[in-house]
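For this depiction, one protein chain was excluded, whereas all remaining protein chains were kept in their positions.
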Amino acid sequence: MSRLRLLAGPDLGSGPEGFADHTRRLGAPAVSGRALIESLVRSGLTGRGGASFPVGQKWRAVAASKGSRVVVANGAEGEPQSHKDRLLMATRPHLVLDGAFAAARTLRASQVVVYVGEEHGTAWNAMAQALAERPEAERRIGRMTGAPHRYVAGESSAAVHLIDAGVATPTTTPPHPRERGIAGAPTLVQNVETLANIALIARYGDEWFRSAGRRGGVGTVLITLAGAVKHPGVLEVEAGTTIEEVVTIAGGISEAASAVLLGGYFGSWVPAAQAWELPLDGPTLRSNGLNLGCGVIGVLPASRCGVCDTSRIMRYLAEESSAQCGPCFFGLRALSDACSRIAERGTNRDDIARLKKWSVEVPGRGACKHPDGAVMFLRSALSTFADQFASHPAHWRQQPA
Amino acid sequence: MKTELHMTIDRIKCDGHGLCAELLPEMIRLDDWGYPIIAPGPVPGRLASHAQRAVAACPTLALALRRTAPSK
Partner (left out) sequence: MSDTLLWYTTRGAGAVSMVLLSAVVVLGILSTMRFGSAGWPRFLTTGLHRNLSLMAVVFLALHIVTAVVDPFTHLGWLTAVVPFSSYYRTLWLGLGAIAFELMAAIVITSLLRELIGQWAWRAIHWLAYASWPVAVLHSFGTGTDALSAWFIVLSVICVGSVAVAIFYRLVRPSPDPLSAARGEFRAGVSRRPNR
């Protein structure tokens, strides 16, 4: 069921909701401090940036650290198919800022940095304008920073590295940003959708949050639907809604589908028949070895070749390596080359063997999770499109993207 | 209390020189591009001195040895 919470309010096409309207519609947040942290723990809210980490636990860890803290609102949205963060920032900037400044007050942060993709012009303007509308105490500690347009720029340690030292490359962890981040201070990096949820929990409480959700999921999630659906775009649905239900809300599929890519480029391919009944809830999917990720659902029509699409995405992921770690840079390139050879020249035993070998050797040997995400994506493709990989004919022209 | 010795590697500092694999072949081998694949688990006692030598020989100080309590 579509349950609007984050996206409730004025029509999404009418631009950002201003501070006055926002305050009139929703009132002021009621809970803060220790009580808010405990409320977040009880709510079961998990991060919406891709890792689905329990938010309350994360806040407890930062609260336990010493020294002045920093809050980063992560709206980089480097995942190409995802639009939810920029839509949220462009239409409900004050929800995001409410969450960010609630975090700042609760964790006694001295700074709030709003990290927005440089190429997301509308979202940037909306957030900057909203920041200017905030009370003076908040305006004094808040500022905007642009995220370079690369896939890894949205990764937590890369975001902190950019803000701290001016270079958006991931860094070796430990130490994690929550232990030592910007200027050495414990830093909370939280996705903008997560912060918007926190803004509402601070007003209505954890029980209210848990009142939405099905099949064990809690709250609502923002989903970006792409591919062979009649009305692609961003939807807000209850956590635990199945993929089939979401696709129905979007008008149904536009042609017969063979598979679904769940979770974006770091997600997994699932055969369509199995995909329809999957519930869109981070923890539930995780226990099935899948991943809600940033909430992108790509429906692959049967008319497109899964091998060719996999090859295209692997090429992208290989080129987005920050080239700091050999196994990631060379491993993903080699895997991508093998995929391309299979896609363009037809299947062969050697390349299949290479894919299998390197899929085992590459994960876990980079400083960040980029190679792990890419290999997990590839392995899901090898499993879902097993027949196609085994018998792919040569076609010299790649399908258009 | 018996502690365990674990080898850790900073993957950004590692530049694939490969001295570690020469000095501790029992636990480290190089992948197709010259970067180390380290066997998981603690360093056995008999290899401790070789592991220390491998760590000291790394030109970029990417390797480290840590003593931890044994994991269950």
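The letters A and B name the chains in turn, as written, and every chain counts its residues from 1.
The working rule: a contact is a pair of C-beta atoms (placed from the backbone, for glycine too) under 8 Å apart; a residue touches a chain by one contact, two chains touch by 3 or more.
Since we're looking at a predicted model, the values are computed, not measured.
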Residue touching the undisplayed chain, where the options are A:Thr169, A:Thr220, A:Thr242 or A:Ser340: A:Thr169
Chain not shown: contacting residue from A:Phe329, A:Trp358 or A:Phe377: A:Phe329
Candidates A:Thr145, A:Thr173 or A:Thr284 - the one touching the absent chain: A:Thr145
Touching residues on chain B - with respect to the absent chain: 13, 15-19, 22-23, 33-34, 56-57, 59-61
Chain A residues touching the omitted chain (full complex): 113, 143, 145-146, 148, 150, 153, 162-169, 182-183, 321-324, 326, 329-330
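Here is the rule we go by: only the chains that are shown with their structure count from here on.
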Between chain A and chain B, centroid-to-centroid distance (C-alpha), Å: 34
Chain B to chain A touching residues, read off their complex: 10-16, 31-35, 37
Partner chain B, residues of chain A touching it in the complex: 171-172, 324-327, 330-331, 334, 358, 361, 365-367
